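Some notes on the structure that comes next.
Only one protein chain is missing from this complex, and each of the others stays in its spot.
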Amino acid sequence: MDIRVQATPFDFGAEAEAFARGQGDMGAVVTFTGIVRDVSGGLVSMEIEHYPGMTEKALETHAREALIRFQLGDVLIIHRFGEMRPGEMIMMVATAAPHRADAFQGAEFLMDYLKSRAPFWKKEIMQTGTDWVAARDEDEDALGRW
Amino acid sequence: MDIRVQATPFDFGAEAEAFARGQGDMGAVVTFTGIVRDVSGGLVSMEIEHYPGMTEKALETHAREALIRFQLGDVLIIHRFGEMRPGEMIMMVATAAPHRADAFQGAEFLMDYLKSRAPFWKKEIMQTGTDWVAARDEDEDALGRW
Amino acid sequence: MQLLYFAWVRERIGLPRETVETEARTVAELVEELKAREERYAAAFADLSALRVALDQELADFNAPLKDVREVAFFPPMTGG
Partner (left out) sequence: MQLLYFAWVRERIGLPRETVETEARTVAELVEELKAREERYAAAFADLSALRVALDQELADFNAPLKDVREVAFFPPMTGG
(Lines give C-alpha, C1' and ligand atoms only; values in the text may rest on other atoms or scores of the structure.)
Protein backbone atom coordinates (compact mmCIF):
# COMPACT_ATOMS: atom_id res chain seq x y z
CA MET A 1 0.00 0.00 0.00
CA ASP A 2 1.44 3.32 -1.08
CA ILE A 3 -0.33 6.66 -0.55
CA ARG A 4 1.17 9.97 -1.58
CA VAL A 5 -0.26 13.49 -1.31
CA GLN A 6 2.07 15.90 -3.03
CA ALA A 7 2.34 19.26 -4.81
CA THR A 8 4.77 17.98 -7.45
CA PRO A 9 3.73 16.24 -10.69
CA PHE A 10 4.06 12.46 -10.86
CA ASP A 11 5.12 10.26 -13.78
CA PHE A 12 1.97 8.26 -14.52
CA GLY A 13 3.63 5.85 -16.95
CA ALA A 14 6.53 5.06 -14.64
CA GLU A 15 4.23 4.68 -11.62
CA ALA A 16 1.80 2.41 -13.50
CA GLU A 17 4.64 0.29 -14.85
CA ALA A 18 6.36 -0.06 -11.46
CA PHE A 19 3.07 -0.94 -9.78
CA ALA A 20 2.22 -3.63 -12.36
CA ARG A 21 5.76 -5.04 -12.32
CA GLY A 22 5.75 -5.28 -8.56
CA GLN A 23 2.81 -7.70 -8.46
CA GLY A 24 3.75 -11.28 -7.68
CA ASP A 25 0.78 -13.49 -8.39
CA MET A 26 -1.80 -10.80 -9.09
CA GLY A 27 -3.06 -11.29 -12.65
CA ALA A 28 -5.08 -8.10 -12.98
CA VAL A 29 -4.02 -4.46 -12.61
CA VAL A 30 -6.38 -1.50 -13.03
CA THR A 31 -5.37 2.15 -13.03
CA PHE A 32 -7.41 5.33 -13.02
CA THR A 33 -6.00 8.75 -13.84
CA GLY A 34 -7.75 12.08 -13.50
CA ILE A 35 -6.65 14.85 -15.86
CA VAL A 36 -7.42 18.59 -15.69
CA ARG A 37 -9.77 19.32 -18.55
CA ASP A 38 -10.93 22.60 -19.95
CA VAL A 39 -14.66 21.96 -20.35
CA SER A 40 -15.82 25.50 -20.99
CA GLY A 41 -12.83 26.66 -23.00
CA GLY A 42 -11.61 29.38 -20.67
CA LEU A 43 -9.75 27.45 -17.99
CA VAL A 44 -6.34 28.85 -17.12
CA SER A 45 -5.58 26.46 -14.27
CA MET A 46 -7.06 24.31 -11.54
CA GLU A 47 -6.09 24.83 -7.92
CA ILE A 48 -6.55 22.05 -5.41
CA GLU A 49 -6.69 22.79 -1.71
CA HIS A 50 -6.49 20.01 0.84
CA TYR A 51 -6.49 19.39 4.59
CA PRO A 52 -2.99 18.19 5.46
CA GLY A 53 -3.14 15.32 7.92
CA MET A 54 -6.80 14.47 7.43
CA THR A 55 -6.25 13.84 3.71
CA GLU A 56 -3.63 11.14 4.30
CA LYS A 57 -5.74 9.58 7.07
CA ALA A 58 -8.88 9.45 4.91
CA LEU A 59 -7.04 7.95 1.93
CA GLU A 60 -5.41 5.35 4.15
CA THR A 61 -8.74 4.36 5.69
CA HIS A 62 -10.35 3.90 2.27
CA ALA A 63 -7.34 2.05 0.86
CA ARG A 64 -7.36 -0.37 3.79
CA GLU A 65 -11.07 -0.97 3.37
CA ALA A 66 -10.61 -1.63 -0.37
CA LEU A 67 -7.76 -4.07 0.29
CA ILE A 68 -9.91 -6.18 2.59
CA ARG A 69 -13.21 -5.85 0.80
CA PHE A 70 -11.97 -6.73 -2.67
CA GLN A 71 -9.06 -8.92 -1.57
CA LEU A 72 -6.59 -6.73 -3.38
CA GLY A 73 -2.91 -7.56 -3.45
CA ASP A 74 -1.89 -3.92 -3.52
CA VAL A 75 -3.14 -0.34 -3.76
CA LEU A 76 -1.44 2.86 -4.91
CA ILE A 77 -2.93 6.35 -4.55
CA ILE A 78 -1.21 9.55 -5.64
CA HIS A 79 -3.09 12.84 -5.35
CA ARG A 80 -1.67 16.26 -6.07
CA PHE A 81 -2.58 19.60 -4.56
CA GLY A 82 -1.72 23.13 -5.65
CA GLU A 83 -1.97 24.59 -9.14
CA MET A 84 -2.27 22.51 -12.32
CA ARG A 85 -2.80 23.43 -15.97
CA PRO A 86 -5.20 21.74 -18.42
CA GLY A 87 -3.77 18.40 -19.48
CA GLU A 88 -1.86 17.86 -16.23
CA MET A 89 -2.62 14.77 -14.20
CA ILE A 90 -4.35 15.44 -10.90
CA MET A 91 -4.25 12.00 -9.38
CA MET A 92 -4.07 8.27 -9.98
CA VAL A 93 -5.11 5.09 -8.25
CA ALA A 94 -3.94 1.56 -9.08
CA THR A 95 -5.22 -1.77 -7.79
CA ALA A 96 -3.97 -5.33 -8.23
CA ALA A 97 -5.99 -8.51 -7.71
CA PRO A 98 -5.99 -12.15 -8.82
CA HIS A 99 -9.09 -11.54 -10.97
CA ARG A 100 -10.18 -8.56 -13.00
CA ALA A 101 -13.59 -7.99 -11.39
CA ASP A 102 -11.96 -7.30 -8.00
CA ALA A 103 -9.29 -5.03 -9.46
CA PHE A 104 -12.00 -2.99 -11.26
CA GLN A 105 -14.31 -2.85 -8.26
CA GLY A 106 -11.47 -1.89 -5.92
CA ALA A 107 -10.47 1.00 -8.17
CA GLU A 108 -14.05 2.23 -8.56
CA PHE A 109 -14.65 2.03 -4.82
CA LEU A 110 -11.49 4.04 -4.15
CA MET A 111 -12.45 6.66 -6.72
CA ASP A 112 -15.98 7.03 -5.36
CA TYR A 113 -14.66 7.56 -1.83
CA LEU A 114 -11.82 9.75 -2.90
CA LYS A 115 -14.24 12.03 -4.82
CA SER A 116 -16.60 12.70 -1.94
CA ARG A 117 -14.87 11.71 1.31
CA ALA A 118 -11.26 12.82 1.01
CA PRO A 119 -10.74 16.50 1.92
CA PHE A 120 -9.78 18.02 -1.42
CA TRP A 121 -11.42 21.07 -3.00
CA LYS A 122 -11.02 22.20 -6.58
CA LYS A 123 -11.04 25.80 -7.70
CA GLU A 124 -11.11 26.73 -11.35
CA ILE A 125 -9.08 29.76 -12.39
CA MET A 126 -10.84 31.00 -15.51
CA GLN A 127 -9.90 33.92 -17.75
CA THR A 128 -13.04 35.62 -16.45
CA GLY A 129 -12.68 34.86 -12.73
CA THR A 130 -12.40 32.03 -10.25
CA ASP A 131 -14.95 29.44 -9.15
CA TRP A 132 -15.01 26.64 -6.57
CA VAL A 133 -16.12 23.42 -8.26
CA ALA A 134 -19.47 22.29 -6.86
CA ALA A 135 -19.87 18.71 -5.63
CA ARG A 136 -22.00 16.67 -8.04
CA ASP A 137 -25.05 14.81 -6.74
CA GLU A 138 -24.09 11.78 -8.80
CA ASP A 139 -20.75 11.58 -6.99
CA GLU A 140 -22.52 11.46 -3.64
CA ASP A 141 -25.05 8.95 -5.05
CA ALA A 142 -22.22 6.74 -6.31
CA LEU A 143 -21.32 5.90 -2.70
CA GLY A 144 -24.70 4.23 -2.29
CA ARG A 145 -23.64 1.16 -4.20
CA TRP A 146 -20.88 0.14 -1.77
CA MET B 1 -8.77 3.97 -31.67
CA ASP B 2 -5.65 1.82 -31.70
CA ILE B 3 -5.74 -1.99 -31.78
CA ARG B 4 -2.61 -4.12 -31.88
CA VAL B 5 -2.25 -7.91 -31.90
CA GLN B 6 1.41 -8.79 -31.64
CA ALA B 7 3.92 -11.41 -30.55
CA THR B 8 6.38 -8.91 -29.10
CA PRO B 9 6.20 -7.49 -25.57
CA PHE B 10 4.82 -3.99 -25.11
CA ASP B 11 5.89 -1.24 -22.73
CA PHE B 12 2.86 -0.83 -20.47
CA GLY B 13 4.11 2.32 -18.75
CA ALA B 14 4.99 4.08 -21.99
CA GLU B 15 1.72 3.05 -23.63
CA ALA B 16 -0.39 4.14 -20.65
CA GLU B 17 1.44 7.46 -20.44
CA ALA B 18 1.14 8.17 -24.19
CA PHE B 19 -2.55 7.26 -24.15
CA ALA B 20 -3.32 9.53 -21.18
CA ARG B 21 -1.21 12.40 -22.59
CA GLY B 22 -2.99 12.17 -25.92
CA GLN B 23 -6.41 12.96 -24.48
CA GLY B 24 -7.65 16.47 -25.18
CA ASP B 25 -10.67 17.13 -23.04
CA MET B 26 -11.15 13.66 -21.57
CA GLY B 27 -10.80 13.93 -17.79
CA ALA B 28 -10.76 10.22 -16.97
CA VAL B 29 -8.43 7.46 -18.16
CA VAL B 30 -8.74 3.81 -17.08
CA THR B 31 -6.28 1.05 -17.92
CA PHE B 32 -6.43 -2.70 -17.40
CA THR B 33 -3.41 -4.98 -17.66
CA GLY B 34 -3.40 -8.76 -17.57
CA ILE B 35 -0.25 -10.43 -16.26
CA VAL B 36 0.77 -14.11 -16.52
CA ARG B 37 0.52 -15.51 -13.02
CA ASP B 38 1.71 -18.79 -11.67
CA VAL B 39 -1.27 -19.86 -9.59
CA SER B 40 -0.31 -23.48 -8.94
CA GLY B 41 3.42 -22.92 -8.57
CA GLY B 42 4.60 -25.03 -11.52
CA LEU B 43 3.99 -22.76 -14.49
CA VAL B 44 6.90 -22.53 -16.91
CA SER B 45 5.16 -20.38 -19.50
CA MET B 46 1.85 -19.44 -21.07
CA GLU B 47 1.26 -19.87 -24.77
CA ILE B 48 -1.44 -17.89 -26.50
CA GLU B 49 -2.83 -19.02 -29.84
CA HIS B 50 -5.06 -16.74 -31.88
CA TYR B 51 -6.97 -16.57 -35.15
CA PRO B 52 -5.18 -14.02 -37.34
CA GLY B 53 -7.67 -11.84 -39.14
CA MET B 54 -10.67 -12.70 -37.02
CA THR B 55 -8.91 -11.48 -33.86
CA GLU B 56 -8.38 -7.99 -35.21
CA LYS B 57 -11.93 -7.85 -36.58
CA ALA B 58 -13.50 -8.96 -33.29
CA LEU B 59 -11.45 -6.47 -31.25
CA GLU B 60 -12.34 -3.67 -33.63
CA THR B 61 -16.04 -4.49 -33.46
CA HIS B 62 -16.02 -4.44 -29.65
CA ALA B 63 -13.90 -1.29 -29.50
CA ARG B 64 -16.30 0.52 -31.83
CA GLU B 65 -19.28 -0.59 -29.77
CA ALA B 66 -17.58 0.59 -26.57
CA LEU B 67 -16.78 3.98 -28.10
CA ILE B 68 -20.41 4.62 -28.99
CA ARG B 69 -22.05 3.00 -26.00
CA PHE B 70 -19.97 4.72 -23.33
CA GLN B 71 -19.19 7.86 -25.34
CA LEU B 72 -15.48 7.26 -25.04
CA GLY B 73 -12.99 9.67 -26.48
CA ASP B 74 -10.50 6.94 -27.28
CA VAL B 75 -9.73 3.23 -26.90
CA LEU B 76 -6.43 1.32 -26.96
CA ILE B 77 -6.17 -2.48 -27.04
CA ILE B 78 -2.89 -4.39 -27.17
CA HIS B 79 -2.99 -8.20 -26.98
CA ARG B 80 0.01 -10.47 -27.33
CA PHE B 81 0.15 -14.01 -28.68
CA GLY B 82 2.90 -16.63 -28.50
CA GLU B 83 4.88 -17.64 -25.43
CA MET B 84 5.08 -15.59 -22.22
CA ARG B 85 6.67 -16.25 -18.84
CA PRO B 86 5.12 -15.60 -15.42
CA GLY B 87 5.19 -11.88 -14.68
CA GLU B 88 4.99 -10.87 -18.36
CA MET B 89 2.11 -8.72 -19.50
CA ILE B 90 -0.36 -10.46 -21.77
CA MET B 91 -2.50 -7.54 -22.79
CA MET B 92 -3.81 -4.10 -21.90
CA VAL B 93 -6.82 -1.96 -22.64
CA ALA B 94 -7.16 1.76 -22.02
CA THR B 95 -10.23 3.99 -22.22
CA ALA B 96 -10.70 7.76 -21.99
CA ALA B 97 -13.95 9.57 -21.23
CA PRO B 98 -15.12 12.92 -19.84
CA HIS B 99 -16.32 11.20 -16.65
CA ARG B 100 -14.92 8.30 -14.69
CA ALA B 101 -18.01 6.05 -14.71
CA ASP B 102 -17.90 5.81 -18.52
CA ALA B 103 -14.16 5.18 -18.62
CA PHE B 104 -14.54 2.37 -16.06
CA GLN B 105 -17.58 0.84 -17.77
CA GLY B 106 -15.95 1.03 -21.19
CA ALA B 107 -12.87 -0.81 -19.94
CA GLU B 108 -14.94 -3.50 -18.18
CA PHE B 109 -17.12 -4.00 -21.24
CA LEU B 110 -14.03 -4.40 -23.44
CA MET B 111 -12.48 -6.88 -21.02
CA ASP B 112 -15.65 -8.96 -20.75
CA TYR B 113 -15.93 -9.21 -24.53
CA LEU B 114 -12.24 -9.74 -25.06
CA LYS B 115 -12.26 -12.64 -22.57
CA SER B 116 -15.04 -14.62 -24.20
CA ARG B 117 -15.55 -13.29 -27.73
CA ALA B 118 -12.11 -12.60 -29.16
CA PRO B 119 -10.42 -15.69 -30.62
CA PHE B 120 -7.53 -16.25 -28.21
CA TRP B 121 -6.73 -19.52 -26.45
CA LYS B 122 -4.36 -19.94 -23.53
CA LYS B 123 -2.25 -23.00 -22.94
CA GLU B 124 -0.28 -23.47 -19.75
CA ILE B 125 3.12 -25.08 -20.06
CA MET B 126 3.68 -26.66 -16.63
CA GLN B 127 6.71 -28.56 -15.37
CA THR B 128 4.48 -31.64 -15.38
CA GLY B 129 2.81 -31.20 -18.79
CA THR B 130 0.63 -28.84 -20.78
CA ASP B 131 -2.99 -27.84 -20.37
CA TRP B 132 -5.44 -25.69 -22.33
CA VAL B 133 -7.02 -23.16 -19.97
CA ALA B 134 -10.76 -23.87 -19.65
CA ALA B 135 -13.23 -21.03 -20.16
CA ARG B 136 -14.76 -19.92 -16.87
CA ASP B 137 -18.55 -19.82 -16.49
CA GLU B 138 -18.28 -16.49 -14.70
CA ASP B 139 -16.56 -14.97 -17.75
CA GLU B 140 -19.46 -16.04 -19.96
CA ASP B 141 -21.93 -14.83 -17.32
CA ALA B 142 -20.20 -11.46 -17.17
CA LEU B 143 -21.46 -10.70 -20.70
CA GLY B 144 -25.03 -10.81 -19.41
CA ARG B 145 -24.76 -7.40 -17.79
CA TRP B 146 -24.17 -5.50 -21.03
CA MET C 1 -9.84 24.77 20.48
CA GLN C 2 -8.34 25.05 17.02
CA LEU C 3 -10.73 25.98 14.17
CA LEU C 4 -9.81 25.35 10.53
CA TYR C 5 -11.56 26.66 7.43
CA PHE C 6 -11.13 25.41 3.88
CA ALA C 7 -12.11 26.44 0.34
CA TRP C 8 -14.82 29.10 0.18
CA VAL C 9 -15.45 28.89 3.92
CA ARG C 10 -11.86 30.03 4.42
CA GLU C 11 -12.31 32.78 1.83
CA ARG C 12 -15.56 34.08 3.34
CA ILE C 13 -14.26 34.12 6.88
CA GLY C 14 -10.98 35.54 5.67
CA LEU C 15 -8.58 33.27 7.55
CA PRO C 16 -7.43 29.63 7.39
CA ARG C 17 -7.37 28.92 11.13
CA GLU C 18 -7.86 30.47 14.54
CA THR C 19 -7.91 29.45 18.19
CA VAL C 20 -11.11 30.00 20.17
CA GLU C 21 -12.22 29.60 23.76
CA THR C 22 -15.73 28.16 23.84
CA GLU C 23 -18.25 26.57 26.17
CA ALA C 24 -20.21 25.11 23.23
CA ARG C 25 -21.19 21.48 23.81
CA THR C 26 -21.92 20.61 20.17
CA VAL C 27 -20.77 21.71 16.75
CA ALA C 28 -24.16 23.37 16.20
CA GLU C 29 -23.71 25.46 19.38
CA LEU C 30 -20.21 26.46 18.24
CA VAL C 31 -21.62 27.53 14.87
CA GLU C 32 -24.22 29.71 16.63
CA GLU C 33 -21.48 31.39 18.67
CA LEU C 34 -19.43 32.06 15.55
CA LYS C 35 -22.42 33.41 13.59
CA ALA C 36 -23.13 35.85 16.41
CA ARG C 37 -19.56 37.22 16.28
CA GLU C 38 -19.43 38.92 12.89
CA GLU C 39 -21.23 39.24 9.58
CA ARG C 40 -18.56 37.24 7.69
CA TYR C 41 -19.14 34.26 10.01
CA ALA C 42 -22.92 34.59 9.62
CA ALA C 43 -22.42 34.57 5.84
CA ALA C 44 -20.11 31.54 5.87
CA PHE C 45 -22.44 29.50 8.10
CA ALA C 46 -25.74 30.71 6.61
CA ASP C 47 -26.56 27.34 4.98
CA LEU C 48 -25.34 24.38 7.00
CA SER C 49 -26.54 21.91 4.35
CA ALA C 50 -23.76 23.30 2.11
CA LEU C 51 -21.14 22.62 4.80
CA ARG C 52 -19.27 19.66 6.23
CA VAL C 53 -17.48 19.41 9.55
CA ALA C 54 -14.59 17.26 10.75
CA LEU C 55 -13.69 16.74 14.41
CA ASP C 56 -10.04 15.87 14.95
CA GLN C 57 -9.80 15.00 11.25
CA GLU C 58 -12.81 12.66 11.14
CA LEU C 59 -16.06 13.63 9.38
CA ALA C 60 -18.84 14.30 11.89
CA ASP C 61 -22.39 15.63 12.24
CA PHE C 62 -23.32 19.12 13.30
CA ASN C 63 -24.95 17.74 16.43
CA ALA C 64 -21.80 15.86 17.46
CA PRO C 65 -20.45 16.68 20.97
CA LEU C 66 -17.26 18.75 21.24
CA LYS C 67 -16.00 17.14 24.46
CA ASP C 68 -12.23 16.47 24.21
CA VAL C 69 -12.14 17.69 20.62
CA ARG C 70 -9.02 19.73 19.81
CA GLU C 71 -9.47 20.52 16.11
CA VAL C 72 -12.71 21.48 14.34
CA ALA C 73 -12.66 21.97 10.56
CA PHE C 74 -15.41 23.51 8.43
CA PHE C 75 -15.52 23.13 4.65
CA PRO C 76 -17.82 22.62 1.65
CA PRO C 77 -18.55 19.14 0.21
CA MET C 78 -15.33 17.62 -1.08
CA THR C 79 -14.43 17.57 -4.77
CA GLY C 80 -11.27 15.50 -5.10
CA GLY C 81 -10.27 12.99 -7.74
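Chains here go by letter, A, B and C, matching the order in which they are written, and residues are numbered from 1 within each.
Going forward, contacts are C-beta pairs under 8 Å (C-beta built on N, C-alpha and C of every residue); 3 or more make two chains touch, one makes a residue touch a chain.
Remember, it's a predicted structure, so these values are computed and weren't measured experimentally.
Colleague: Who does the absent chain touch among those shown?
Modeller: The undisplayed chain, in the complete complex, is in contact with B.
Colleague: For the chain not shown, which residue from B:Met1, B:Ala14, B:Val39 or B:Val133 touches it across the whole complex?
Modeller: Hidden-chain contact among the options goes to B:Val133.
Colleague: Residue by residue, what part of chain B touches the chain that was omitted?
Modeller: Residues 34, 48-51, 53-54, 57, 79, 90-91, 111, 114-123, 132-135, 140 of chain B touch the chain that is not shown.
Just so we're on the same page, only the chains that are shown with their structure count from here on.
Colleague: So the centre of each chain is just the mean of its C-alpha atoms; given that, what is the distance between chain A and chain B in Å?
Modeller: The separation of the two C-alpha centroids amounts to 23 Å.
Colleague: In whole angstrom, what separates the CA-based centres of chain A and chain C?
Modeller: Using C-alpha averages as centres, the distance is 26 Å.
Colleague: Which residue numbers or ranges of chain B touch two or more of the other chains?
Modeller: Answer for chain B, listing residues that touch two or more other chains: 100.
Colleague: Of all residues in chain C, which are in touch with two or more distinct other chains?
Modeller: Residue numbers touching two or more other chains: 81.
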